[in-house]
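All protein chains but one are shown at their positions in the complex.
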Amino acid sequence: MSEPKMSRDGAFIGASVRRREDPRLLTGAGRFVDDIELTGQLHAQFVRSKVAFGRILDVDLEATRATPGVVAAFAADDLVMAPIAALLDRPFEQFRPTEMPVLAHDTVRFIGEPIAIVVARTPYAAEDGVEAARVEYETFDAIVSTDAALAHGARRLHDGAPDNVFVDVSLFDTPGLDEAFERAAQVVEMTIDSGRQNALPLETRAALAEWDERESQLVLHTPTQVPHLVRTATAASIGVPERAVRVIVPDMGGGFGLKCVVGREEIAVAAAAKRVGKPVKWIEDRKDALTASFLAREQRYVARAAFAADGEFLAFECDVVCDMGAYSCYPFTAGIEPLMASGEMPGVYRLGAYRVRGRAVATNKAPTAPYRGVSRPQYVMLLEQIMDQAGRQLRMDPLDVRRRNLITEFPYTSINNITYDPGSYLESLDLCEQMVREEGWFERQAEARAQGRHIGIGFACFSERTGYGSSAFAARKMLVVPGFDISDIRMDLDGTVTVTSGTMSHGQSHETTMAQIVADGLQLDISRVKLHQGDTDRITYGFGTFASRSAVIGGSAVQLAARALGEDLLEIAAHLMETNLDNLELRDGSVHRRDTPDERLTFEEIARVAYLEAHRLPKGVSPGLHATASFDVTNDGTFSNATQAAVVELDPDTGAVKILRYFCVEDCGVAINPQVVEGQARGGIAQGIAGALFEEVTYDANGEPSCASFMDYCIPTAMEMPDIRLAHLETPCIYNETGAKGAGEGGTIGAVGTILGAVNNALEPTGTLLERTPITPRAVHAAMTGGTR
Amino acid sequence: MSERHLIELQVNGEPHELLVEARETLVDVLRHRVGATGTHVACEHGICGACTVLIDGEPARSCLVLGVMADGHEIRTVESLADESGLNDLQEAFTACHSLQCGFCTPGMLMLAEGGIPHLEDTSREEVRELVSANLCRCTGYETIVDAVEQVAQQRRSEDPTVTEGASA
Partner (left out) sequence: MKPAPVSYHRASSVSDAVDLLTTLGEESKVIAGGQSLVPMMSFRLARPEHLVDITRIPGLDSIELADDELTIGALATHQAVLESPVVRHSAGHGLIARTMRHVGHLPIRTRGTVGGSIAHADGSAEWPLLAVLFGARVVAEGVAGEREVPAEELFFGLYTTCLEPDEIVTRVIFPPAKGATGFAEYGLRHGDFALAAAGVVLPSAVGATDARVVVSGAAPAPTRLPATEAAVAAGASDEALRQSVMADLDELEVDDDYQRDLVTGMVIKAVKEARTR
């Protein structure tokens, strides 16, 4: 643990400043959606489909409406709500446009799909009302695998997708690929399967909507990573102007991607509140959060990789099939997983030839949203298993196979037409290996093996594109192109600063880190800076927080806004102090003269003039202190990188995987707040380990999900998590204002492959290779015992 | 309408007389009738521990206790930890160690530690880890939570070395 310190070289950027969010969150004074009570507030719950695939014949809400405490109940036909459509600008053979209705009205496509909304005086009565509802279905056979969905003659989920395919893209067919396979010394074949996971923020989804007649505006309190996108989707669905929806995000209990898409429930709650004329609150319960929200990561990679005798990575071919469930999510679309995988898969390795096909397939399961890392945990797992296997086949140290192929010269334009900015790919591997070596793990492994114990060491090298700008998303051909962010800054009369950002912190500490940026930019104490976020009425537009974009893009916008405000302060001061700009500098919350450093004007004195003595302002300068700036990434973005390593031991009795030690060497450029970066790394690794060893939602033949409780969906506890040894390298981003690269997802991206590699390394004496996550104790045990006894 | 009962609760030292439904869980009573919203709800089936409070000094999941059954008992929630002089030692350690990110599990973690530390036998890291494993956190990976609780447990133990009853098997 690094010691928190106030600043480095007098600066806030780079210092582990104490989190400014903490005092309220530690005292119970945080304010989450369920903590807000509005006068006359009612409570909603949803009648949800009990069948995975079928036609709704009748929705009978008579008994519901007669249930004590129930105020109203609405099915699809009772509320006017346009469906949600997430679209790509691609031809039909690549993308089939489909819609997601807010409430199912004709067809139901997964168990848990909302059919009606029940509004009652208490949450208890709302559930009583849900129980009383009667829905009749004509049931079809559930489609619960991509194989079944793609089978000839399979019933189609959506008329718009006749073959149950949302997205089908084939990319980069490099000339000479087939020849490369022919002349390869070794070809590694690998099929990797990844189980369906729930991102599982501890706070479930929620909405509290109220129609404000005075403002002619619907106020929607909801924990979302993308407030403006929720506004846009809600306004479009319920048919009101953008300005007639105000989305407010109070404190938010995690998101991890699950909350960066627009849910149907928040729109239905908004429509219901507008209809009943009273505030309506919906708190998703855990059963629904597990079965009926958004899931992720169910993917299969069938891959072939060609290597020369010296380990050179010659060619790579991969078929990616993603089980996206029943609907395409807004705004990212069902293309999110296959397009990320196909476009970015070569990762940190130089590669001669590449061919990939990526498909998004519709099945009768809860739909998918982007989840921390999006496909990268899976393809890193694939690539790193391939590197290990190439080492085995070529009789080379698998780390040397990696070294042979890691990108070392920057900028580097890869086979996938993406240009990588400078990173420390090789350095992080070398340092990580050194850390493992100096703790003696290679020797300990050899000793353990001699005693018949199963200890394994796994490594994963990877990078993470962070700060996707408009051009990167436009390249995916999204119709909604996220990318830029806007920041608004103002200084009040007393010299305090309020900065507003379109990003939306939900654990990432932006109230601290953005304030650090502003404090350094304006050279004033951080206590004088306050961040505002999560209110669509306070900034024109913003894309929120996802894809490790906030520090890179939002942080740069904040810094530019601070700089613009600083220039205004200097201009006014120059006039008041009767000197020129070159003779002035910002320092300690004041503008100082360089020639006579004792002579200064405090920000408060300048602000007083700007607001209360406007007649003293220079000609042409408007009263007030206010600036706006925006930032976008116009190139291919900036890449964080890391190497992780794990040491595991397998229990011969149970097949349990015990993590003995975990290492991570990461490089996210300038760490604005090192303690926060470490927190992101540790927490990210924990979620990767969770996916590698513990968590999966499966479905039975009827499309019934296996996990409706935390008894079945096994989130690891402190007992299952290792302590992690972290080390940092710093290759600053050269494109943005702060030098910071994103740090939100790397931990997760590397951990799944690291763990699988370690387990497979431990299993080497058995000759078995596991190619599926989560790695269950049953599978490990079968591998250790040869599968039979 | 569901059956109701009049109950008395001491919440953070203050008496409350409340009319509650028989089926109402203690956490709902605390949050929505008492207005102590610091205690959070995240699973409603007793696994995640976000709703952990102290009942008569002992940590308990308040989603697994009916409000009517808590009648006459003393409840302590996260709102009781800090006083006018500021955060208590646990809260200080949590912020110093970066033991929270989104903060949703934090009130439950704090009350688990507050009530659990007196039950520790040797305050070793492994024992603390086992205590912390009662509650789920999705953000931190737990290591920094274990750091903070270990620190405070050892500090408190050094200040008051009275070993808990039944310690040392």
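First chain written, first letter: the chains are A and B, and each begins at residue 1.
By our rule, a residue touches a chain if its C-beta (ideal position, glycine included) is under 8 Å from a C-beta of that chain, and two chains touch if they have at least 3 such contacts.
This one's a predicted model, so the numbers in the text were calculated from it and none came from an experiment.
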item: Displayed partners of the chain not shown (whole complex); value: A, B
item: Full-complex contact with the absent chain, from A:Asp78, A:Glu127 or A:Asp400; value: A:Glu127
item: Touch criterion as defined above, residue of B:Val29, B:Ala134 or B:Val149 at the omitted chain; value: B:Ala134
item: Interface with the undisplayed chain - residues on chain A; value: 123-124, 127-128, 131, 285-287, 652-656, 694, 708-709, 711, 714, 716-717, 719-720, 777-778, 781-782, 785, 788-789
item: Residue ranges of chain B at the interface with the undisplayed chain; value: 2-3, 5, 21-23, 25, 28, 44-46, 49, 52, 55, 58-61, 63-66, 68-69, 112, 115-116, 119, 130-131, 133-135, 164-167, 169
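Keep in mind that, in the parts below, only the chains that are shown with their structure count from here on.
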item: Chain centre separation (chain A, chain B; CA means) in Å; value: 30
item: Contacting residues of chain B [partner chain A, same complex]; value: 1-2, 21, 23-24, 28, 31-32, 36-45, 47-48, 50, 77-79, 81-82, 87, 91, 94-98, 100-107, 110, 129-130, 132-147
item: Chain B contact footprint on chain A (complex, rising order); value: 1, 4, 18-19, 21-23, 25-32, 34-35, 37, 68-69, 122-124, 200-204, 251-254, 256, 283, 285-286, 506-509, 675-676, 678-679, 682-687, 709-711, 715, 717-721, 723-724
